[in-house]
Every structure is written in structure tokens, then in C-alpha cells.
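Every protein chain of the complex appears in place save one, which is left out.
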């Protein structure tokens, strides 16, 4: 039992190390301008580590992460990112999720503004769709949700809920003028999902359909 | 008193170190091509440190900064950047300003040329607007001034004055074909304002409205 | 004879070292997002080294390569990239080929989607066409094949075959929504071909003809 817990702790530490590396990589690409973006992981014990409000994600250190319980209540005396509630919601709906990544990439921001009226964007004929779980051919069409932005996090979460309850959606969604959320069973899976989605959004933008 | 002064000096040194780091970062992004751009900070004693004329901002060193008094008169035998007067003007109008950053990013240059006829550009529905002081929702519309370029710095400053006197404007403006100025109560605040504005201008360009 | 073999081995090691360097370079440019892309070299003894399935090409190490015989049968207990068959096919058709590189660059992905209906794209009046073997003037028009994507590798290879049998084609082709393949008599030659083609595709995209 003790050994199992230790293994759990080791995995948590690996996830934190991976998150720090990914945060610096995404930051260098210009996806977290002006201290924007937020990241979280779910630890082995079910609690969450979320980025504190206002930190520079390009220079993420372990001290910039704070602990919340599974419902989003801070377990330490600090202010989590305003959008921690959206992370909590994703972990609740997807029991396999262990990491949630949110960035403000130019492609996600621009496509989300353009597609907000339609409510989603249809992506097909990209080999990279296969980077998503359960997708085994480029011929599959993927519907990526786009929800309206809202400063009231409960209301924003409520707009996201119907999408999370549908099956066969990619582990990602856009918020209008605000960027992309993506998740997965590990930091590297979530990062692969985010990268694949963002690459496809860049291509859509270059095609300007 | 002595102690207070020493603390002041320490803060000044931190601002200089932050400015050198930001200058290299912005340079690496291609925002200060061909030795363009200029930067300044206001020291604890009210005097200014401004980049000398013609230096390569990508390799900024402390020796590339020179001291001016609050009215812009050089306190040492060197030639400040031609646009030092615009920095002086910003510090005079905004008593909280401690750093002014000016770069020639492609997005700011192109948008400023396109919007010069209108005199300003209206930005809304970007979550990143919240990176500006006093803005707490993406739904706020921000009016970013665009003034015509002029080689006569007094005349250029006169064109900027009415904008600086209006309230509720972002701590930034564009000059036609010339780039962006942004400021704030510290180097990192000014950099955050500049980054947020530039990110939004890049998005506007990608949307090509 | 022994000496000749040793020289052969040295060359193989050099090719592996070059491949690792190129993989990191191409990765840093964003050409292998979300673990996409695959690479191979043909060794002096005719066998192949191909990237394993699912590895992050931006951090390619020698251990991420596995050995296949000339017909594509694994010589070790691991799973090669799903597209290894396309590499085998190129080596079979071009006896001078010693390296095959495949990436998902944005330019190749977008142009391939746009030109899939026509089946090829005509490139001319680029000085960089001279980077291709046998091309000695920018005035030469080059026809770059674009084949439809397919998850059945035998069928995809069959679609490529007629192109490989034609002469006077560049050592490269596109797959719709999937990216570019390029090859050459060494890793650096294949990389030069890929870079030249990709540069020209970026220009085509900027021209948006």
C-alpha cells in the first residue's frame, strides 16, 4: 500500500515535470501572451494542481502551481486561475482525464471568433485527426465545439456541459476570442491533442475557407 | 532616508535588469528590426533612463541606456533616441508610468497604416483585453489611438496629447507605419500591455476585417 | 573488404547522426506536430532504419529507430511507423535513395488539400528549384505529385507508383491533408530537397494563386 502510494507520488512528480516543460514550450511558441493561459493536472489522490492567477506561464515553476480538491476548493492560501472551474468540470466529466491545458494561440483565438455564431467547427481530411483518441482515419469528421465567452465561470461552464455530455467529440473545445482547452490521460496526451487541434486550426486559417 | 534611497536604487536595478531581458525577448521575436525601437524607465528619483540612438535593441546592455531629467534634457554627454520626447510626454501625463516600450512589430506597423485614416481602432471580444489595467471583461470595447507619423517630435507629441488626456484609453497607442508604444507601472506591466495589444493586432490581421 | 565494411559502417553512423540533427531542426520549425512525421535511412547493407511508431520526432534518439529489411519486414521486435511501406517503395524505385523524410508542415498540408483535385501542382520561376537534382535553371517547370490520402498503405502506395515510374519528377510528393515526402542520396540531400520544396510551397501559399 505504502509502495503503491509512493509509485503514485512518482507519477505525480513526472506529470509536474512534464507540465513545466510543456508550459515553457507552448510559451516559446507565443501561445500564452501577457501571462494568459492556464494548466492543471489531476494527482493520484484525486486532488488537482492548478496554475496560480497571473503567473508567467513561459517561466512556469512548481511554486506557480497550487492545490485544489476535486470540487475546486483551494487547499492552500492562494488564488487559483479564474478559470479553474472549467478544469474541475472537465475532470468531473472525463474520469480518464489527468491533465487540462488552456492556451491563447492566435489560430484558436481567430477561428473561435469566426465560428462562434455556428457554435462548432467541422474538421475533416486531416491525417493529424488520428492524433485524437478513438480516431483511426483522416476521413473521420470531427466537430470541435465553440462556446461564447463569459466572465461568469458558472454560466460559462453551463454552456460547456452539453458538449461534454455528448460522445464522439474531440477532447478539446474553443471559447470565443479566448482560445482552446484540451485534455487527456497524461500531460503528454493532452499536449498532443492540443497540438494536433491547433495545427489543424492553423491550416484552416491558411485556407481561409 | 538612506535606507529608503537604497531600496529605491534596488528597484531601479531590478527594472533595468527586466528591461534588458524584455529587450532581448522582443528582439528575438523580430519586433526591433534594423536597430529600431526604443525603451525607457523612470527611476525612483524621477529621472529617466532611455536607450541611446542607433543601438541594437536585441543585444541591449546597461551601457546602451543614458540618463535624462524628467523634461528630457540629457544628464550625460550622449545622444538619446530621437523619440525620447514621446517617452517624456507619457511619463508627464501618467504619474503611475515607470516604463515605456516602443517596438516596430509587423502587426502594429501594418494595422497602423491601415487604420491611420480613421484615427483609432476599436478592439472587442478578446479575453486578452483583461490584461489591460481597469478592464475586467472581454466585452469591454477598447479604442486604440493611431496618430499620423511625423519627423518633428514636438508636432508628433502634440498629436498624441489629446489622446493621453482622455480617460478610459489603453496604456498604448500606434503611430502610422511606425509601430506601437505601450507603458505601465513597471517594465513587466508595460511588456504585458504591449504583448496583449500586439497579440490582438495579430488576430485582427489574421481576420483581415 | 573488412576495411570497406568498416567505412560503410562509419557512413551509416554519420547518416544516423545527421538524421537526429535534422529531426530536431524540423521539429523546432513545427513540421512534426503531435508526434507526426517519419524518417528513414538505407544502410550500406541494404537494410533500413525507420522511426518507430508514436515517438516524438523533435527529440529523436537512435533508440527511436528500428531496423527493417529491404522489403519492410521488421528485423527486431517493435512496431515501425505505419507508413514504413511508403519508404520501402521509394527505396525500391530509386536505387540512389539513401534517406526518406516525411513531415506535416503547414504549407505542405494546406497546398496538398487545395491541389488534390488536380493531382499535381506546377512550380516554376523559383531559383530554389535548382536545389533539386538535375535542375539547372529556375525556368524549368517542376510537377509535384499530390495523391489522395488513404489509411490502406498498399492502396496508397499503389497510387504513388505511377508517379515514381515517371522520369523528370522531383524527388518528392504530397499526400492530401497529410504533408510531404522527400528523398535523396543522403540525409542532407533529402533535407535540402524537402526544404526547397517546402519553401516554394510557402511562397505559393503567400501568393495565394
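Letters A, B and C name the chains as they come in the text, with residue numbers starting at 1 for each one.
Everything below uses one rule, namely that a contact is a pair of C-beta atoms (placed from the backbone, for glycine too) under 8 Å apart; a residue touches a chain by one contact, two chains touch by 3 or more.
As the structure is a prediction and not an experimental result, all values here were calculated from the model.
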| item | value |
| --- | --- |
| Omitted chain - touching chains that are shown | B, C |
| Candidates C:17, C:158 or C:203 - the one touching the absent chain | C:203 |
| Selected residue (touches chain absent from view) among B:70, B:85, B:169 or B:205 | B:205 |
| Full-complex contact with the absent chain, from C:45, C:69 or C:127 | C:127 |
| Subunit B residues that touch the omitted chain in the full complex | 30, 33-36, 104, 106-107, 109-110, 113-114, 149, 151, 175-179, 205 |
| Contact footprint on subunit C, counting only the chain that is left out | 29, 125-128, 131, 136-139, 192-193, 195-196, 198-199, 202-203, 206-207 |
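In this section, only the chains that are shown with their structure count from here on.
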| item | value |
| --- | --- |
| Chain ID, smallest distance between chain and overall C-alpha centroids | A |
| Geometric centre distance via CA averages, subunit C-subunit A, whole Å | 33 |
| Between subunit C and subunit B, distance of the C-alpha-averaged centres to the nearest whole Å | 46 |
| Shared interface positions of subunit C, touching two or more other chains | none |
